[in-house]
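Step one of this worksheet: look at the structure below.
Apart from one protein chain that is not included, each protein chain of the complex appears where it belongs.
Right after this comes chain A.
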Amino acid sequence: MLKLTRFPVGAATRWSMRTLATEVSQASGHPQPQPSATGSEGSNETLKKFWTKVDLVKNDSSYELQLDNKSLRTPLGNNLSIPLSRGVLAHMLLHEWSSLSGVIKTHSLPLTSLTSRAIDLKFANEQNDEQAITKVGKRSDIIEMLLRYLDTDTLLVFSPAKEYEGTLRKAQEDLYRPVIKSVEGLLGGQLSYLDSDRDGLRGNRQSDETRAKAREWLNALSYWDLVAFEKVTLTTKSFICGVLVVCSKSSHGLSHPQLNISLEEIAHLASLEIVYQTERWGEVEDTHDVDYQDLRRNINSAAMLCYEERA
C-alpha cells in the first residue's frame, strides 16, 4: 500500500494548543521555508511525481482516489475515501491530483489537506485513539479554541466613526449589523461587540450564555463541517464567517435561509477594512494581491468541503 509520510497537509495536521501561534500563521497558507535537517531545503519539502495514473474509483459507499491503482492515504494512514453524497468534492480531488506536474509543492493540495483532516479527525475521535488525537487534535479542544474567535470576531469590531471620513464605519454598520442579527437568531443568544470609540483597545468577551449556545451549535456539526468551519474561521479571524459558510453550503444550515449569502460577500465582509486601507494608501505588492486570492481560495475550498449534494 502506498503511504506518503511527508504528505502535504499544511496547517491541518499537527494540532496542539502549544503550537497554536505557528499553526495560525500557517493557516494563512503562505509557504514558509522550514529548516530541514539536511540543510538542502527544497529536496525535503517537495515530492517528485512518481505515479503515472490518477483514478477515482466508486464503490458501494464511497469514492476512493487511487494513484497507479493504489489507494491514496491520509497522514494517519486512513484511506482517502469520500462519501457518495460529496461526489463533486471527490471529482475535484481527482482534478487536483491529475493536474499536478513536476515538483509538487506542499501547499498545492488544499482540498486534499482539508479532506484528510476531516477523515483523520473523525477517525481519531471516534476510535478515541490517544496517539492519533495528539496528532490531529481533540474535537472538544478544537471547539474551545474556535470559540475564542467569537470574542474578537472581525465582524464584531467596529472602527472609530471618524476614520476614513466615516465611510468605513458606515459600511460596517450597513453590512455587519444584519449579519450579526441573523447569527444571533441562529445561535439564540446576544453577541457583544466592540465599538472603538466607546471601548478603545479593550478586549471583548461573549457572555457565558452565548458561549454555551455557540458551543452547542459547534457540537452539532459533522466532522466535515467542523473542518470547513475551522478553515474559514482561522482564515478570516471570524467565527461568524465560519457560521455563514457552513450555513450556506452544508445541509446543516438548511433551516436558516436568511443566512444564505454568497462566498464573495463573505470574503468582502472579512476584508472590509483592507478595502478602505488600500483605497487610501494604495495596494502593496506581494501582500494585498496575494492575500486577496488566499482569503478567497480558502473560503471556497472550505465551502467545497462541506457542500453536500441533496437528493
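Details
As a convention for this text, a contact is a pair of C-beta atoms (placed from the backbone, for glycine too) under 8 Å apart; a residue touches a chain by one contact, two chains touch by 3 or more; residues count from 1.
Just so it is clear, contacts and distances are computed from a predicted model.
According to its UniProt record, the chain left out of view corresponds to "ATP synthase assembly factor FMC1, mitochondrial" among "Transmembrane protein 237A-like", "EKC/KEOPS complex subunit BUD32", "ATP synthase assembly factor FMC1, mitochondrial" or "EF-hand domain-containing protein". Note on the undisplayed chain: of the listed residues A:Y223, A:F239 or A:Y307, the one touching it is A:Y307. Contact with the chain that does not appear here is found for just one residue of A:N78, A:S98 or A:T152, A:S98.
The chain omitted from view is touched by exactly one of A:E163, A:E273 or A:D294, namely A:D294.
Residues 29-31, 40, 42-43, 56, 87-88, 90-92, 94-95, 98-103, 105, 107-108, 110, 249, 262-264, 285-286, 289-290, 293-294, 296-297, 300-301, 303-304, 307, 309-311 are the ones on chain A that touch the missing chain.
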